[in-house]
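Here the complex is missing one protein chain, while the rest keep their positions.
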Amino acid sequence: MKAQKKLNTFVTTTFEQALKKAKQFDSKPNFNQLLPGIPLAVKDLFCTDGIKTTAGSNILNNFVPSYESTVTKNLWNNGAFLLGKLNCDEFAMGSSNETSYYGNVINPIGDKLVPGGSSGGSSSALAADLTPATIGTDTGGSIRQPASFTGTVGLKPTYGLCSRWGIVAFASSLDQAGPMTKNITDCAIMLEAMSGFDEKDSTSINRKKELYSRNLNDNIKGLKIGIPKEYRVDKMPKEIDELWEKGKKILKNLGVQLIDISLPHTKYALPTYYIVAPAEASSNLARYDGVRYGYRSQKGKDLIEMYENTRSEGFGDEVKRRILIGTYVLSSGYYDAYYLKAQKVRQLIKKDFDENFSKVDAILTPSTPSSAFKIGEKTNDPVSMYLNDIFTVPANLAGLPALSLPAGSDKKGYPLGLQLIGKSLDEQKILNIGYAFEKNCGFKNEIKKWWL
Amino acid sequence: MSLDKEKIKHIAKLARISVDEANVESLTKDLNSIFKFIEQLEELNTDKVEPLSSLLNQSLRSRKDQINDGGIREKILKNSPKENEEFFVVPKVVE
Partner (left out) sequence: MSTEKFNYFINGEKGKYEVIIGLEVHAQVLSSSKLFSGSSTKFGAKPNNQVSLIDSAFPGMLPVINEECVKQAVRTGLGLNAKINNFSVFDRKNYFYADLPQGYQISQYKNPIVGEGKVFLDMPYGSKEIGIERLHLEQDAGKSIHDMDPSNTYVDLNRSGIALMEIVSKPDLRSPDEVNAYIKKLRTIMRYLGTCDGNMQEGSLRADVNVSVRKLGDKKFGTRCEIKNVNSIKFMQMAIEYEASRQVEVLEEGKRIDQETRLFDTKKNETRSMRSKEDAHDYRYFPDPDLLPLKIEQKLVDDLKKSLPELPDNKKERFIKDYGLTSYEANVLVSEKEISDYYEEVAKLSDKKLAATWMMGDLFAMLNDKGFNITKSPISAKHFAELVKSIKSGEISGRIAKEVFEIMVESGDNPKKIIESKGMKQQSDPKELEKMINEILTKNKDKVDQYKAGKEKLFGFFVGQVMKLSGGKANPQLTNEILKKLLKG
């Protein structure tokens, strides 16, 4: 509870319920499950039956779903139970967890440091051992960037691998739920438990379930890994470059063949993302109108004023900013110049990957262009905040699986991550590479429990 | 393309978000810097590129025409800020 106060990771706790479930499990233990009796806290973007679900927003402050998201249901069906709902950026829009209506989350790495975002409550709780594993959602890096900032493992699966049903939507063509864990083995187990075809999601991929944990294998000899030259950006700290070099060396020693590749449209990924994601969000968030659930402003004389006041009071600044960007890029006269253009560039970005994946098995890049920054450091400059996702966004635009691995730390001792991007539905391979990497990296996340 | 205050007010109206004068000022600044960043895309020629229509290489899956949902009025109305036993209730629409 102390940790909760200092780190502000939970929006809602369900400890009592969890205790009951734990007792139930103990009285009749069943270890033939993937997650036997394991309590899990999850990002507060997953709708949970009978448990308040806020998406980090005031507009859903009092919202209690009568349904359970497919992904969380899959976890419970595999033996886990709910420990609580974790803080996140409002509607998953943010890279530092500073946009949450429920306050900043603190990175256990150090007081005053952000835990990354938008799954900041998840990364912080995981790193602080408040949950043994967790799940987040990743639209432009919201799993991988916080994982990198907290020295944990985060995987964004292939678009369509995990059902989006029952997850509060941010940008439908980019959103994917994924595991956040302490190590690769846990990551494989969690992915195995949460993924799978769902007929309620039209974008869910219908295929046989893979046994990621059973098939985990650290023999990666002979694999070809691409090193894209475009991921060396201006003003990137030297430490990131050194980390990347370190990663390459480790993989090389494991018998991997490194191949220099080019993904020429990388620099356009972030601008593309900041058209596509807000456009979809502006439409996805139109349902928060104060009519059927959530916050309703009491100000205003008619329906239209009720809408305007509800949405103005219910949404925070970043969300409003993105709704306005999205509304603008779709509006009459601007659609072709922005939205359509962005979808064309997205095609080019996807092609870059497609072409290279005929030559390589996976791609290695840094996860983020910096380590965790201080609370308030970037809040006044949205673009500098957005630049945090520069390395993670391309995988979302192309729908590819991408894994962030803890790989080292900077001078200040803040952790840094490396990213492995895989072919579509090739989660097993990047997990295997990650598995071998983990064993040979020698990085250990050192966190003093200063908040206790 | 630079966004002026009037344009921003218009977009806010479309998005049903009320903005007051004080907000418009800072919004104008923020949005213009974001759009300056976004407009890097202009340097790229995409005349011959097809826009991406879907990440998934499959057709839309359909379901059978069966009634297996609905009849849950209580659940539907339960979270409503204002309702009666049968309807959602909103302030009068002024046509």
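For reference, chains read A and B in written order, and residue numbers begin at 1 within each chain.
Here is the rule we use: a contact is a pair of C-beta atoms (placed from the backbone, for glycine too) under 8 Å apart; a residue touches a chain by one contact, two chains touch by 3 or more.
Note that the structure is a prediction, hence the values are computed from the model and not measured.
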What are the shown chains in contact with the chain that isn't displayed?
A, B
Tell me which of A:Asn32, A:Ser332 or A:Ser358 is the one touching the absent chain.
A:Ser332
Which of these, A:Asn58, A:Ser173, A:Ser195 or A:Ser424, touches the one chain of the complex that we don't see?
A:Ser173
Specify the residue from the set A:Lys112, A:Lys221 or A:Arg287 that touches the hidden chain.
A:Arg287
Which residue from A:Phe63, A:Tyr102, A:Phe149 or A:Tyr273 sits in contact with the chain not drawn here?
A:Phe63
Quickly run down the residues of subunit A that touch the omitted chain.
47, 53, 55, 60, 63, 65-67, 69, 164-169, 171-173, 199-203, 279-280, 282-283, 285-287, 289, 291-293, 303-304, 307, 327, 330-332, 335, 339
Residue numbers in subunit B that touch the chain omitted from display:
13-14, 16, 53-54, 56, 58-73, 75-77, 82, 84, 86-95
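Definition applied: only the chains that are shown with their structure count from here on.
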Can you give the whole-Å distance between the Cα centres of subunit A and subunit B?
22
Partner subunit A, residues of subunit B touching it in the complex
1, 3, 7-8, 11-12, 14-19, 27, 30-31, 33-35, 37-41, 44, 46, 49-56, 58, 60-61, 63, 72, 75-76, 78-82, 88, 90-94
Which of the residues in subunit A come into contact with subunit B in the complex?
62-64, 66, 159-160, 173, 199, 202-203, 205-206, 265, 267-268, 270-272, 274-275, 282, 286, 289-296, 300-309, 311-312, 315, 320-321, 323-325, 327-328, 331, 337-338, 340-348, 350, 381-383, 386, 398-399
